[in-house]
Structure formats: C-alpha cells, structure tokens
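The complex is shown incomplete by one protein chain, all other protein chains being positioned as in the whole.
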Amino acid sequence: MGKNHPKVDDYVVSRVRALESLLLEKGLLAPDAVDRVVRRYEASTGPMIGARAVARAWRDAAYRARLLQQPTAALADLGVRYDRLVVVENTPAVHNLVVCTLCSCYPWDVMGLPPTWYKAPAYRSRAVSEPRAVLAEFGLVVPQEREVHVWDSSAELRYMVMPMLPPGAQDLSEDELASRITREALIGVAEVTLPARAG
Amino acid sequence: MNGAHDLGGMHGFGPVDPEPDEPVFHHDWERRVFALNLASGFLGQWNIDMSRYAREQMPAAEYLATTYYEHWLFGLEHLLVKKGLVKPEEIEARVAELRRQRVGRPAAGS
Partner (left out) sequence: MRVLKGADVEQVIRKSGGARVHVELPAKFKAGDRVVARNLHPLGHTRLPRYARGRRGVIDRDHGVFIFPDTHAAGTGQKPQHVYAVRFDARELWGEAAEPRQFVYLDLWESYLDPA
C-alpha cells in the first residue's frame, strides 16, 4: 500500500536528497560514508554465516552442541564476533518461528538484512497469534501434534532457527548442505529440502 | 507508547506477501535512508532506543499506510530536528530548491 505510488516516491526522493545534502553541508556526514555503508550491507553475504553454522552443526555433533549452548563462541569459530545470537532447534516435537512484532529486529551479522515481508504488518501481526496459518501460506504445514514456538525478538537477543536435517542428506558435503539452507529456513517459515535425485 | 508499531495480534492485514529473490533495497532512496540513519547514529547524539522511539511516533494512520524505509525517514528527520542539528525550515527550503532544479531540467533522460 503506497509503495509504488509515483507521488509518494517523488516526495520521499526529494526529502532524502534534501537531508543528505544538508548533512553534507553541515559537516555532519562525510562524503564517502553513505557509499561505504551501502556497500557493506548491500553486498553482505546474506544468510551465509547462519547457513554455514547450521551445516557444520549437522555434520559435527560437538559443534552442534556449541552452537546451541554457546552461540557466541560457535560464531567466533567462524570468524564472526556477535554476542547476542540465540539458536533454537527444530525437532520432531517442536517447530520454531522468529518474528519482531515491534519493529524488524533480525540477526544482521549472521543472516544479512531481513526480507520486506518480515518487516511488514501482516507477518508481524500474525506470526505471534496464528503461526500455523502463516506457515501454511509459506507452504509449510505443521502437524497438530507438533508444538509451535514463536520467538518475538523484543529485546537485544536475535534468534535463528536450526532446521532439521532433511532426509537423504547423508551424501552431501558441508558446503553442499550450506547452499541448501535458505534464510526462510533460518527464520522458520520453511524447512530445508534437497533436490530430487535424478534417475 | 501504544503506537501502531505494536502490531502483535492485530487483525486485518491479509496474507504475508513474500517477493521471490527480492533485492536488498528496492529504490535508491531506500538505501540512502538506511545509510543516512546509520551514519547519523554515529554522531552520538542519540542511542538506538531513541531511534526506535522516534519511528514509533509516526502518526498511526501514516505508519500503517507507508513502507518500512519511509518509517526510517520519518524517524531520522524527527531526531535531527529534535537534537537541533537540522531545522524543519531548512529541510522544506532544500526540498523546494531541489524540486525547482528537477523541474528546470529538460525531460529527456530524467
């Protein structure tokens, strides 16, 4: 609603340009800062840190325990300094889902910037009150016998789901597994699937 | 505050609407608003809790009818004005000036 309205775009474009030029003039903004910030986040590796961590946890029981119990240390093993990740594990008994109802909190350092749908009112309002219906919209049906745990990121902790290892994954390398782990799976709106085998 | 941002449990927003393979930013102004927010935060004139509160103060009807980065734009202006770094009149004057420049340019390639 409103996002593609030409008048709105013109209004915001003018306003953003005005602000940027004023801040530059007043010496409150360095000329190269905007481009550097943009490059840092636009080219970020997205969910790859999270995907690598999960893939390693799937292959290495000790790392799995570390990721769940000492996530800061587990991320440091991957060369990432981040002290506020909490990893929640999907099991046959529990499916986890992550949301930020109040704004859009998301583990940027581990999963990149969040998708638009995650930050929009439909998901933020419904993930906490009707998670199964939301998951069904994503094509994920959680059987009634399984519990659904929704984590509302209301403080400074950031949550990531550890999806379950898909069946038939035993022949795949850690890298191949990581390439199959999407940010949707790490948010909890999808499970990890493997491509169908040929023949 | 009991603002429109406090969305948990509200009804009426319809289905979640994921866009396949969406870009990180849909428009150049979005990426600039994002970067301006981060760069301005570094000035040390406010903290992250103040910046969240600033966005929450967008009038409810406006908050629900606008997009995510429009909320960020509102919040940034609010903070810059509140901290006396920029005056509202300066923003309006610059917006008008930039508009005049755009209108004055030939239409080709714009």
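The chains carry the letters A and B, assigned in the order they are written, with residues numbered from 1 in each.
Assume contacts are C-beta pairs under 8 Å (C-beta built on N, C-alpha and C of every residue); 3 or more make two chains touch, one makes a residue touch a chain.
Given the structure is predicted, the values throughout are model-derived calculations rather than measurements.
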item: Sole contact to the chain not displayed, among A:13, A:76, A:148 or A:194; value: A:148
item: Touch with the omitted chain, as defined above, among A:42, A:89 or A:130; value: A:130
item: Option touching the unshown chain, where A:12, A:37, A:75 or A:120 are the choices; value: A:37
item: Per the touch definition above, residue among A:29, A:113 or A:190 touching the missing chain; value: A:29
item: Touching residues (missing chain, whole complex) on subunit A; value: 27-33, 35-37, 40, 81, 83-84, 86, 101-102, 128-132, 144-157
item: Residues of subunit B (touch criterion as defined above) contacting the omitted chain; value: 1-2, 6, 8-9, 38-39, 42-45, 47-50, 52-53, 56
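One rule holds for everything that comes next: only the chains that are shown with their structure count from here on.
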item: Chain centre separation (subunit A, subunit B; CA means) in Å; value: 22
item: Residue numbers on subunit A that touch subunit B, as the complex places them; value: 1-3, 8-9, 12-23, 26, 28-30, 33-35, 37-38, 41-42, 44, 101-104, 112-113, 115-117, 119-126, 128-129, 134, 137-138, 152
item: Interfacial residue positions of subunit B with respect to subunit A in the complex; value: 5-11, 13-19, 22, 24-29, 31-36, 38-40, 43, 52, 55, 64-70, 73, 76-77, 80, 85-86, 90-91, 94-95, 98-99, 102
